[in-house]
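The structure under discussion appears below in the form of C-alpha cells.
Here the complex is missing a single protein chain, while all its other protein chains stay put.
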Amino acid sequence: MTDLLWPGDARAGDLFTDERVVAAMISVESAWLAARGCPAALSDIADISGLFAEGGGNPVIPLVKILRAENSSVAEHLHTGLTSQDVLDTALVLCLRSITNKTIQNLDQQVYALASLADRHRGTRMAARTLTQHAIPTTFGLKAANWLNAVLDAREVLSSCAEVPVQIGGAAGTLAAPAAVAGSPSAALDLVAATARLLGLPARPPWHTTRAPFTRVADALVTCTDAWGKIANDVLLASRPEVGELSEPVEEGRGGSSAMPNKQNPVLSVLIRRAALAAPPLAATMHLAAAEAIDERPDGSWHVEWATLRTLSRRTVVAASQTTELVSGLVVNADRMATTLAAAYPGIDAERLKTGGEQPYLGANDELIDAALARAEGKPC
Amino acid sequence: MTDLLWPGDARAGDLFTDERVVAAMISVESAWLAARGCPAALSDIADISGLFAEGGGNPVIPLVKILRAENSSVAEHLHTGLTSQDVLDTALVLCLRSITNKTIQNLDQQVYALASLADRHRGTRMAARTLTQHAIPTTFGLKAANWLNAVLDAREVLSSCAEVPVQIGGAAGTLAAPAAVAGSPSAALDLVAATARLLGLPARPPWHTTRAPFTRVADALVTCTDAWGKIANDVLLASRPEVGELSEPVEEGRGGSSAMPNKQNPVLSVLIRRAALAAPPLAATMHLAAAEAIDERPDGSWHVEWATLRTLSRRTVVAASQTTELVSGLVVNADRMATTLAAAYPGIDAERLKTGGEQPYLGANDELIDAALARAEGKPC
Amino acid sequence: MTDLLWPGDARAGDLFTDERVVAAMISVESAWLAARGCPAALSDIADISGLFAEGGGNPVIPLVKILRAENSSVAEHLHTGLTSQDVLDTALVLCLRSITNKTIQNLDQQVYALASLADRHRGTRMAARTLTQHAIPTTFGLKAANWLNAVLDAREVLSSCAEVPVQIGGAAGTLAAPAAVAGSPSAALDLVAATARLLGLPARPPWHTTRAPFTRVADALVTCTDAWGKIANDVLLASRPEVGELSEPVEEGRGGSSAMPNKQNPVLSVLIRRAALAAPPLAATMHLAAAEAIDERPDGSWHVEWATLRTLSRRTVVAASQTTELVSGLVVNADRMATTLAAAYPGIDAERLKTGGEQPYLGANDELIDAALARAEGKPC
Partner (left out) sequence: MTDLLWPGDARAGDLFTDERVVAAMISVESAWLAARGCPAALSDIADISGLFAEGGGNPVIPLVKILRAENSSVAEHLHTGLTSQDVLDTALVLCLRSITNKTIQNLDQQVYALASLADRHRGTRMAARTLTQHAIPTTFGLKAANWLNAVLDAREVLSSCAEVPVQIGGAAGTLAAPAAVAGSPSAALDLVAATARLLGLPARPPWHTTRAPFTRVADALVTCTDAWGKIANDVLLASRPEVGELSEPVEEGRGGSSAMPNKQNPVLSVLIRRAALAAPPLAATMHLAAAEAIDERPDGSWHVEWATLRTLSRRTVVAASQTTELVSGLVVNADRMATTLAAAYPGIDAERLKTGGEQPYLGANDELIDAALARAEGKPC
C-alpha cells in the first residue's frame, strides 16, 4: 500500500495497511482463543480480497467465516463471545500502537536534533519577524528552541494517550456472550483482561460508544502535525531566495523540477506543510463520529472512523519521518541572517531605543533556550 | 485498489485508482505530443512503483523520465513545454470526469426510482415528524418527492460544474515554454486548445492558483452526499423495529451479524450515512487548499488537493451506487405507516382542529408531488 | 453588533444582526398577512430580549406571542398557517440577500480595480515563484489577471445561487395549514407565491429538509474568501521587507504596533487571510447540517445552520470590503520587482535556454491578460 497521490507515503511502510489490519484482527481472534484456553496458530489469510465484501458492513464477518473454515479444530470457539466491533476496534488499536510508537521515536529524534540546533545557534542572531515585518533581533537558537517546545508539547500530549485500551464487550457491550462462554460475569472480565494482556494492551470496560480513547489519539496526532507545520512554514519562508537563511538537507534526486533545471525546491517542507493543512479536519471527523454515537453501536458513525483514523495515522508517520530528516540535516546560513539583521537597522532597533535596553537586545535568549533544553532532558524547568 | 476500511469501495471499481491516474497522465502527455504534430503511441507503464518516489514532490517527474526512456523517438518533444502541474492537474480532471459521469448516471437512476416512489405512494398516508415528534399527517409519496427534490438539486449543481477544463500553463502559467516550442504566443494558445480538444475537455487560461474549478466539483459532490445522507437517515429510522415503515432491499449475504443471528442490519443506509458524515470536511480541505494558494504554484496547498479529491470522488461514487440500489429496491410498509398514523390521533389532529382544515388534512400533497415529478421530467414547475 | 474578537467586523454594519433577523421575521409575518388580504403595519419589537428564550428552541415562538399581543386586530391571522421554520428560514434568506448583494457589489469593485492593475502592469516584469523558488519571469499584470480570474470565478459562482427562494411549507411541509386558511391547495400555493412576491423572493416548494439552497450560497461565499485569501497571501509575502514588491494602501492609524514604533503591518491582508482560513469549515458545517436532516424537520441539524450561516455571512462581507480596499489602493513597487528579477538571472533563465525561447520569455502574457480583461467585461474569451 502506497499512495501515488501522497508522495512520501512509502515512509509509513506497511504500518496500518489492509494486510496489517487483517493480521491485527487475526491477532485479536488468536488472543481470545488463547485466553479461553484453546490456543491455536491461526493460519494467515493469503488472499484478503474476500474481506472486502460489503454485505456485512465490516470485514470481520467474512474474516471469521474464512478463519473457521481454515481452522476447523477451533472453529467452535473462534470468535465466540465476541462481536465484530470488538475485533475491528481492537485491531485498530493494535495498528494505532505501531503508529504512535513510530511517531514517538521520531519525536525523540527531533528533540535531539532541535536541542542541538538551539544550543549551537544561541548566538546566531537574526531578525525576528511578526506579522511579516521585522520586529526586533532574536537568535536562530531561540527559534529552534520554540520549535523544540512545540515538539515537546506534542510528545507530551501523545504520550499521555498512546496506550489505547482493548475494546471487548460482546454484542452490545454487556459482556453477555463472554460471560456465557466463560461461565460467569467475573470470568468474562478475566477473559477480557487476559486477552488484553496477551495483546499487551490496557484493559477497560467496553467503549463501543464512548470514543474518547480514539479522539484523544487523533487530537494528539494533529498536535504533532501542528508542531511540524510551524517548522515547515518557517523553513519554506527561509528557503526563499529573498530570505535565504535556511535550506533543506540536499539529497540526490530531491527538489528537482520537470521543467526548470534551475530549481531546488524545499520538498520536505512542502510535503510536511501539506500534511499539517489536511490533518485537523480528519481529527474533527473522529470527534463527529464520537458525537454521533447512538444506541449500543451506531449506524454509520462507527464506520466513518476506520479509514479516517488510518489516513490520519499513516500521514502522521510520513510527516514525522520527513520532519526528522528536515531538522536533522537543516542547513543554517548564519551569514545571511546577519546580513538581513544588519540591513534591518535602524528600524529594528526602535523598541530598544524606546525601552532603553542594551545591545544586542536579546532579552532572555539564553535563559529561554536553556529552559527548552532542560525540558528536553526531562529536567524541571 | 480497494479499501478494506471503507466497505463498498469496490463499487468505485478502478475509477481514479493510482493506475488510472498514471494512465490519465500518459493521456495528457500523448495529447500534447499529438497536438504538437508528433503523435506517438506511448507505451504503458507496467510497473508504476517507480512513480512513488518522493524526491520530486509529485509523480510527474519520474513518469517523464520513464516515458522518455521508453519512447526515445519522441523523447525530445515529450513533456517539453509542460510543467508537472499541467500534467497532474489535467490528469486529475480526466479522472474527475469519470467520477462525475458515473455520479450523474446514478443520480438519473435515482430520479427515476424516486419519481416512481413519489407517484406510487401519493396516497400512502403516514405521520409527519418534526423534532422527533408526530406533527401532522403526510404521505410517503411526498417524503419521496422531497428526496427527489434534493437529488434534483444535487444533479443540477453537479451538472453545472462537471465540465472541468484543461489546465496547461507551463512552468509559471505564462505559457512561455509552450510559446517557445510552438513558435508564438498565439500558437501556444492553439496548442493548448488542441490538446484540450483531443482530451475532450474545455479550454481555459491556466488556473494553477485559481482553484474554483476543483472546489466547485468538490462542493457538488458533497451536495450529492448531503441528499443521500437525508435519505439514509430516514431509512435508518424507518428500519427500526419500533417504526418499521421502510426496509432495505434484501440481498443474500447482506445485513447479517457476526454474533446475532436475529439481526438484519440496514447496511446500505449505514454505509451511505457514513459517507455523508465524512464528506463535508474533505470539500473544506479543497477550499483551504484554494485559499492557501500563493505565488505561481503553492508550497503545499497544491499537494493537499490530490488525495483529498480522490478520496472524496471514490466515496461519492460508492455512495451513489449504494443509494441507487437503496431507493430502487426500497420496501415500503404502508400498513405500518397507517397503524402509526392512526395511533397518533387525536394529537396529530390538533393543528387541523385549530385551523379548521378538512380531513385528511394533506394540504398540497398532490400538487407538491406533481411539481417534483414535473421537475424530474425537466418540465417547468 | 460588533465583535471585539473579529477586528473589522464593523464593516458588516448591521447586516444579519439579531435586530435585522428580527426585522426580517416580522417582514415575513407581514408579507404573509398581506398576501392573505389582511395587511397590517406590524409594530416593531423595541426590546428583543424576550426572543432569546430557549424554551421553544427558536425565536419565532416568543416573537409570535409578542406580535399577537401588540397587533390584536390581526392577531387571529398572524402567523396562522405558518410554522416556525417557515418564518426563521425565510428571514435568514432575506438577511442572506443583503449579504450576497453587498458581496457582489464588492466583487464588482474588485473586478474594476484588478482589471486596471492587470492592464497597467502588463509590462511590469517580476520573478514568478513556484514552490517558493524563482521559476521564470512573469509580470505583475498577469498576477493581477490571475487574481481577477479568481474573483470572476467567485462572482460567477455566487451569482448563480444568490437568489435563495422563499421557504414556506407549514408544519410539515405539506402546506396543510396554508391550504386550510386559504381554502384549497392551489390557493395555498398562490398564497406562498404572493408572499414570495411581496418579499421579492423566488418561489419554490418547501425545502425544510432539502438544504441545497443554503449550502450553495455557503459554498459560494467560501469561494469568495478563497479568491481573496490567495490575494492576501501574495500581498503578505510581497510586503515582507526581504521582498518588498507590494505594499498595502497606507491609512492613518493602520498597521501600527503596541510595542514597536518601526512596524507597518499589512493589516488588511492579515485580516483577509484570517477569514479565508476560518471559512471552509463553516460551509462544511452547513453541509453536515444538510446531510444530517431527518424526518420533516430535523432534531438539531436545522438549529446548527442559523449562527453558522450568519458568522460566515458577516465575515465574508468584512473580508469583501477589506479586499476591495486592498486591491483598490495596492502600491506596486515595480523597481523592486525588476531588481529581484535581475538578481535571479542566470538561474531564472534556465528553462528559456533549454526550450530556445526568446527574451523576455513572457509567453502569452498579453493574451492571457487580455482574456481576463475580456472576461471582466463580459465578453466571450
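A few comments on the model shown:
For reference, chains read A, B and C in written order, and residue numbers begin at 1 within each chain.
The rule we apply is simple: a residue touches a chain if its C-beta (ideal position, glycine included) is under 8 Å from a C-beta of that chain, and two chains touch if they have at least 3 such contacts.
All figures in this text were calculated on a predicted structure; none of them were measured in a lab.
Of the options A:P7, A:G170 or A:P241, the residue whose C-beta touches the omitted chain is A:G170.
Listed residues A:E54, A:D89, A:E292 or A:E305: the one in touch with the omitted chain is A:E292.
In the complete assembly, the contact with the undisplayed chain comes from B:L236, out of B:A12, B:L88, B:L236 or B:A319.
Contact with the undisplayed chain is limited, among A:P7, A:P241, A:G255 or A:P281, to A:P281.
Residues 2-11, 18, 21-22, 48-49, 51-61, 64, 79, 82-84, 87, 170-171, 177, 232, 236, 251, 253-260, 265-267, 269-274, 276-278, 281-282, 284-285, 288-289, 292, 299-301, 303-304, 306-308, 310-311 of chain C touch the missing chain (whole complex, contact as defined above). Seen across the whole complex, the unshown chain contacts chain B at 129-136, 236-237, 239-243, 257, 259-267, 270, 281, 284, 288, 340, 344, 347-351, 354. Residues 57, 80-81, 83, 128-132, 135-138, 142-143, 146, 149-150, 153-154, 157, 160, 170-181, 185-186, 188-189, 205-207, 209-213, 215-216, 219, 222-223, 225-227, 229-230, 233-234, 237, 276-277, 279-281, 283-285, 287-288, 290-299, 351-352, 355-358, 361-368, 371-372, 381 are the ones on chain A that touch the missing chain.
We take it that only the chains that are shown with their structure count from here on.
Set against the Cα centre of chain B, the chain with the most distant centre is A. Annotation: 30 Å between the Cα-based centres of chain A and chain B. Computed from the mean C-alpha positions, the centre of chain B lies at a distance of 25 Å from the centre of chain C.
For chain C, residues touching at least two other chains, in rising order: 129-132, 135-136, 237, 281, 284, 288, 351.
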